[in-house]
Each structure stands twice: as structure tokens, then as C-alpha cells.
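Mind having a look at this structure? Questions to follow.
Heads up, one of the protein chains got dropped from this complex, but the rest are sitting where they should.
Let's turn to chain A:
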Amino acid sequence: MIFRLAIASLFARALTVGMTILAIALSVALFLGVEKVRTGAKASFADTISGTDLIVGARSGSVQLLLYSVFRIGNATNNVTWESYSDIAARPSVDWIVPISLGDSHRQFRVMGTTQGFFEHYKYRQGRSLDLSQGAIFDDLFDTVVGADVAETLGYSVGDPIIVAHGLASFTEHKDQPFRISGILEKTGTPVDRTVIVSMEAIEAIHVDWQSGARAPGQSTPVDVIRAMDLTPKSITAALVGVKSPLQTFALQRAINEYPQEPLLAVLPGVALQELWAIVGIAETALFAVSAMVVVTALIGMMATVFSSLNERRREMAIFRAMGARPTLIFSMLVLEAMLMAAVGAVLGMAMLYVGLLVAQPVIDAAFGLWLPIDAPTLREVWVVLAVVAAGAIVSIVPAVRAYRMSLADGMMVRT
């Protein structure tokens, strides 16, 4: 009966109570939304590369290797010789190996030389493969496959010619050897979207006439001559490796790191991603803190509402007291009321989040390549809701203590 009356009392103040609940709901939706984006971004980040057991490059730092080989940020300080690459590829524990050669660019996008194996073995978002939205994987020496962002930004379609520039942000172009777009990839939300992919041989081919970073004057080898040449690369930038059994990963990593002929570095992508996330994660913590503050603000708003309702409800409390209610009941009713508001607000907030996700999910995926999964509420989210209810109870103690004191002092006599 008391519970029913408490609810009836809330309904009688529908407008202010509704506003309070709405404020809590919005804050909880924001908080959980930030959580979703946060975990989604983290997952997306971690999903940039999957299925690869080791990334191999010249010895530097693991984060640096990850940044240039996967995220195409920064540059390799050194290359890996073809001999070392072949040595590693020949090891019995290696299931597959895909070389990567970086260093050239097309407009603002990086050009990556690799093998067809890249399309087969590069996986993102829990094992998804690269798919072509148009055309086919490169077949000819001067074929190229471009990422979704490249095609979209530059308005390319299959069959268009493109010219690769030497180095990054360079005006020297490999004009003699224009490429043809053979395929365009589906959007992946990974750096592949912003990459122009050519074959390893093509990288060699466009550098035939180049010596030590500059074009040899007066020379221009005709394309058909180039085609006839042995275009085995002399060095690569990095390589992605898959092992036959996960148990061999560490042994192989050790062997590569201790490779006597050349200083090499092999990293586990997951570990390197964790290291990188630890750096990026500060922004994440800031977001978390801000959205938590919004929830606190909404709860303090509720406290203010309960406070301001006390005076008009003195009469109500006096009636309860006259009927034999203890002051502790008045106290508990106010706390219960606050908990109800917080609970309804939190659940409503969660509902708002899910509706919002349903609407925004495809949009966010298309625009940012950020996939926010719609799952059943996680344990963490349930805890958030419970925490909001508990926090609601805690903040309501302040007005409840006041009501307790008031009802003790007033007793059943309120001078109206």
C-alpha cells in the first residue's frame, strides 16, 4: 500500500517527476552511448588487423612497426632484405607470409606493394576478408586495387588510370608507368580504405630508372622492357605472418627477433595494439569522465527536485505521521521515490540508447567505419543502471534526512 501510494504521489507530480526522469534518462543514454562508442572504437581499433599472428619489420619499436605497417602512420626507419624475408618464409612453422612495401603515394593516399596473398590473408573485424565492390584483384603488373575511401574521395572507378608519386607528399611522379584501377574494395573501417594497393613487382618496376632516391637522368626504360625484367624486390618494408599452429607463434617471434643476419622485429599484433591503445586510451578516459559527470549532474538535479517538493509535501508527511507512520517511513519513502525515478530514468535511458543505435548504426558505420554492435545489455551496463539507482538513493538521503527532521519537528501539526 505504501509503495502504491508512493507511486501515486509520483504520478500526482507527473510533470516535474517526468522532467527529472527525462534528465536522468538522457544522461544515462549519453553515458552508455559513450561506453558503446568507446568499446566500439576499441574493438574497431583492435579489429584493424586480425588473423595475423606476427608482424615482421626492421628493428624499431613495436608500436612504430604497427603504426607504419598497419595504420600507415609514420615511416619505417629501415627495410627488411629480400633474403631475410625468404629465410623467414621458408621456416617450417610459417603457414603464410605476405610482404608489404611502402614508400610511395598517390595524392594523399599511401601506395602499398604486396602480393595477392594480402587479399587472402589480411583479415579485419574478427576474421572478415577484404571484398571487392567493383572489379577484380590486380592481375597485370600495372594494375591497382584501391580502398573505398580512395575511390570515393578521388571519384575513381574501375579502369581509370592513376599515377603514383615517389615518396610521400612528393611532386616527382612515376609518370612513365601509369597504373590502371582493376578493383575497388568495400569499406572496411580500417586503413586499407585509404590505401592504393599494387603488386610488389609494380613497386620494383616503377623504380627501375631510379637510383638512391632520385631519377637517373636521361634514362627511361620502356614498359615492355620492364615487363621482361626480373622484378623480384631487393627489400620489403614489413611482412604479415601466419603460423601453422598458435603454439609456434612465440618460438617464431623469438627466432625472428634473434635473427643473426639482420636486426629484425616481430610483434604480436594484439599486444602491439594494446600498447598503442594504452596511449590513445587517455582520450577515452576523458570521455568516460565527462559522461559520468553528466549522470552526476542529472542526479543532483533530482536531489534539487526532491528538495523543492518537501515544503509542499509537509502536509502529506503530517498526515502520514498522524496516522501512525514513523519518521523513518517518511525517510524511506523519499529514498524509495528517488530510487524509482532513477531506475525508471536509467531503464528509459537504456531504451533510448538502443533505439538510437538502431537508427544510427548504419550511418555511423558508413561515415566512420565504426561498427557499434547491438547486443543484449552487457553485465557492465546492468551495473551502470544499478549504480545509477544506488547513486539516486544516496543523493536522496540529503533531502530525506531533512524530511525526517521536519516530520519529527512538525509532528502532525503543520501550521498552514
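Note that in this section a residue touches a chain if its C-beta (ideal position, glycine included) is under 8 Å from a C-beta of that chain, and two chains touch if they have at least 3 such contacts; residues count from 1.
Here is the rule we use: contacts and distances are computed from a predicted model.
Taken from the listed names "4Fe-4S ferredoxin", "Cytochrome oxidase maturation protein Cbb3", "ABC transporter ATP-binding protein" or "K+/H+ antiporter subunit F", the protein name that UniProt assigns to the chain not shown is "ABC transporter ATP-binding protein". Shown as candidates are A:M19, A:I73, A:M229 or A:I319; the residue that touches the absent chain is A:I319. Of the options A:S9, A:N257 or A:Q361, the residue whose C-beta touches the omitted chain is A:S9.
Where chain A meets the chain that is not shown, the touching residues are 1-2, 4-5, 8-9, 11-12, 315-316, 318-328, 411-413, 415-416.
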